[in-house]
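Only one protein chain is missing from this complex, and each of the others stays in its spot.
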Amino acid sequence: MASKKIKVGIVGGTGYTGVELLRLLALHPDVELSAITSRSEAGLPVADMYPSLRGYVDLKFCDPADAALGQCDVVFFATPNGVAMQQTRALLEQGVRVIDLAADFRIRDVAVWEKWYGMTHACPELLQEAVYGLPEQNRDAIRNARLLANPGCYPTAVQLGFMPLLEAGIVDRQYLVADAKSGVSGAGRKAEVHTLFAEAGDNFKAYGVAGHRHLPEISQGLVRMSGDQPVGLTFVPHLTPLIRGIHATLYARLTKEVDLQALFEQRYANESFVDVLPAGAHPETRSVRGSNQCRIAIHRPQGGDTVVILSVIDNLVKGAAGQAVQNMNIMFGLEERAGLNIVPLLP
Amino acid sequence: MASKKIKVGIVGGTGYTGVELLRLLALHPDVELSAITSRSEAGLPVADMYPSLRGYVDLKFCDPADAALGQCDVVFFATPNGVAMQQTRALLEQGVRVIDLAADFRIRDVAVWEKWYGMTHACPELLQEAVYGLPEQNRDAIRNARLLANPGCYPTAVQLGFMPLLEAGIVDRQYLVADAKSGVSGAGRKAEVHTLFAEAGDNFKAYGVAGHRHLPEISQGLVRMSGDQPVGLTFVPHLTPLIRGIHATLYARLTKEVDLQALFEQRYANESFVDVLPAGAHPETRSVRGSNQCRIAIHRPQGGDTVVILSVIDNLVKGAAGQAVQNMNIMFGLEERAGLNIVPLLP
Amino acid sequence: MASKKIKVGIVGGTGYTGVELLRLLALHPDVELSAITSRSEAGLPVADMYPSLRGYVDLKFCDPADAALGQCDVVFFATPNGVAMQQTRALLEQGVRVIDLAADFRIRDVAVWEKWYGMTHACPELLQEAVYGLPEQNRDAIRNARLLANPGCYPTAVQLGFMPLLEAGIVDRQYLVADAKSGVSGAGRKAEVHTLFAEAGDNFKAYGVAGHRHLPEISQGLVRMSGDQPVGLTFVPHLTPLIRGIHATLYARLTKEVDLQALFEQRYANESFVDVLPAGAHPETRSVRGSNQCRIAIHRPQGGDTVVILSVIDNLVKGAAGQAVQNMNIMFGLEERAGLNIVPLLP
Partner (left out) sequence: MASKKIKVGIVGGTGYTGVELLRLLALHPDVELSAITSRSEAGLPVADMYPSLRGYVDLKFCDPADAALGQCDVVFFATPNGVAMQQTRALLEQGVRVIDLAADFRIRDVAVWEKWYGMTHACPELLQEAVYGLPEQNRDAIRNARLLANPGCYPTAVQLGFMPLLEAGIVDRQYLVADAKSGVSGAGRKAEVHTLFAEAGDNFKAYGVAGHRHLPEISQGLVRMSGDQPVGLTFVPHLTPLIRGIHATLYARLTKEVDLQALFEQRYANESFVDVLPAGAHPETRSVRGSNQCRIAIHRPQGGDTVVILSVIDNLVKGAAGQAVQNMNIMFGLEERAGLNIVPLLP
């Protein structure tokens, strides 16, 4: 365990992933919070915006121009897409490691990225260096990453659910269905009509069926799990009236008989944050609320050849800030659970 | 239009389908509410249990033994499974028509019914006579029905979504997926732990993946739509924290090129209660809240050969009491929208 | 009953009071919807924005400049504060009657209005003519009103609860407490952070304790009920995670012994939309959901001299659009319940 604490900076700490990073890092034994930037809120004590942090975080938001981010060991970007790519090169050159919670470095193919995100990428040359931070898939590369692309929330839940099946090559890769449901915090803390309480409350809907930005990210991961074979994925996200939580219901057609329960249990036997439930279980989103856990159950209804995987995470933790801390722990050689030893809040 | 009002009795008016029937029938222009039975609440004014009905329903619950149900024109059973089958024969013999909102008469094959419902059927000989009350599929038979089996909530949303595809024979019938999400009122007004606010609130989960009672009902309907060809359906129901509403997300693989939007619009062109939304739409459950409407949208993500159908209903209206009233209207030659001319409550 | 339908215009139909007016007016037997204006949405079919209205409202939003509002019999303003006062004079001069659902004409004292609303009033000379539209207090004046100020949501619930006590002069007017709780739709359909689902959901808070705009409106009404004696009111509004509904809990100290239950029952004996519940009852907000009803219960805990009044309404109906329609009915000599004969939606 490092005797010297890791100096951490956060760019864009006013959104939900920002406050969630602060919740986790405030009690992390090996971390010293050095700076939190926000252009709009510069000068405001962080705990004035988030009273939940009173007594835990004494920092004020500072203007990005004034933040001595170059003196940090690591900087987290909890910013909208397109911000991190503007500042990453300079930080890396100062020897600062970067963890981006947005999408700037998640897609290796710059043309694909630019199509889905509608921007020109500011530093395409870094895309090859960036490490995709799904530890269960990619731990070794993460250890040495200078630049880490933290996965999206849907991609985390969906990839962890499909991974054992695809790695084992026992399903028809051409017909994968991911029917995913997200709590409203996944949309962030932006003033928008469709996420108002009176719009999203007591209501359920699909959205982005024609194409959601997480589709290419998931597909890229599924291809990799499949040994670079092509995959065909239908991904339908839904908005459900809960605050935190993603529930992914995954469908695939089996092409080979195996003991699915054993397959999953073995694949994740050494993973601290993936919990394979007993056969027949139905994971609830609240069973991971506030924690970095992913819980997975495997079903094969009526003994047919369609396998159904249920995968739940807290979108703000394993789907964002918690996974970012897990990645930081790996990058700095800390105990992987440091700062993440949290019992989910139930009820 | 009948100048004489239809005399209606309700058996088991204390649950959610019961109070919903009362909400609809209280303002139905052609109906006279004659009796509402409840063994446990006999003597209690209905409006004391449901203050929402104050000023609209003056009846008291009466003991089933005292209710002159034989003098009604039609009796609705809003009872748990297994009750209607005990009393239906006697009512039919008195010339009373029966609409069962529970499952007693939904499955034609008595062996299948007994397996899924875990009871011996009390009057299997009536199963052949019973008419399955999905008007969009079965209107002619409904007109002359003495005994009507009102469809389940999930089966209504799922069947209306798949029907045009199966009738047209343009999808692979062996690999149908119905990922369905229901509000909590679908579980009824029973004191149970898993539907408590503190259990079901801010939470999302699948349930019954191994096998749900609505599976054989849906399969029976899909087979019928397919010209008695076998179908393979994977049905996964989920509990979502809203009060009313079902959202079914349906997946099928196209085997033939057709204009899907036109196919659906034509199929439902004359249906008052099925609304095919414009291409690209995402129906919300609240857009049908309190109404008998089903809204459907058709998608074909990335132009692939997987079709995605989104189908929403209010589980207590088109999924229960409203469809029962619609069936009553058809059975008695009334205007099909009578008593159902309701603008959904939004927000 | 008028054989000729009333021509109705709505200015600002995109918010929650707008869509609620449309829900009610679409089925009103004596109304013809002539025009709905929205600068930002001009040209868009109303039902495209609100799919709940598909099949019920065929109009498109039109630009205010193009709307022939001068040919309407009555125009409703469902606009932000400060809009109606700009257009009212011109409409009145064309013989159009005006119902403002915002606050422009609710306060008789222009200085008080300007202080609380932070604007200069555009037509202070109309304030004396404007009729405050609380029918239970003011029905006669409403009949002849050209310009009607529809009450606020909190003021409706609070005034109806205090009215019998103050008119009877049996409580200490100097120490009145109104602890009021509102659903989130009361904040309107504006993109704001504090009413996001992830902010207002699973959360409860007071707001505006230092002073809320509804305080002077309520005080003005309570003074009037008290025969122009001064009153001292402490008003604390709270935001509660429900969509629709206001629950006002009112406290006053009795100065005289009377039969409170009888007092309230007699005061509201002829009121169609105020329902005095039996002694000991606890009205629920859902018991009025979607309806124009106000339900009231009277308590005197432990027989002490503090009286507790519980008063619930649907903030969008009796607290806004429904009361506006009720006022229109009175103004045009229609049956007061026309278009408002709605059974609340429960559950």
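Should a chain be cited, it is by its letter among A, B and C, assigned in written order, with residues numbered from 1 in that chain.
Operating definition for what follows: contacts are C-beta pairs under 8 Å (C-beta built on N, C-alpha and C of every residue); 3 or more make two chains touch, one makes a residue touch a chain.
Keep in mind that what you see is a predicted model, and the values were worked out from it rather than measured.
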Pick out which of B:16, B:154 or B:235 touches the chain that's been left out of the picture.
B:16
Contacting the left-out chain in the complete assembly, out of C:89, C:108, C:143 or C:238:
C:238
Among B:17, B:156, B:185 or B:234, single out the residue that touches the unshown chain.
B:185
List the chain C residues touching the unshown chain?
175, 177, 179, 181, 183, 198-199, 201-207, 209-211, 232, 234-236, 238, 240-245, 247, 249, 251, 253, 280, 282-286, 289, 299, 301-302, 304, 306, 308, 310, 312, 347
Name, in rising order, the residues on chain B that touch the hidden chain in the full complex.
16, 183-185, 187, 189-193, 195-202, 241-243
Per the touch rule stated above, chain A touches the missing chain via residues 16, 19, 23, 26-27, 50-56, 185, 189, 201-202, 243-244, 275, 277, 281, 283-284, 286-291, 295, 316, 341, 343-347
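Note that only the chains that are shown with their structure count from here on.
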For the pair chain A and chain B, the C-alpha centroid-to-centroid distance in angstrom is 39
Which positions in chain C touch two or more other chains at once?
16, 185, 189, 201-202, 243
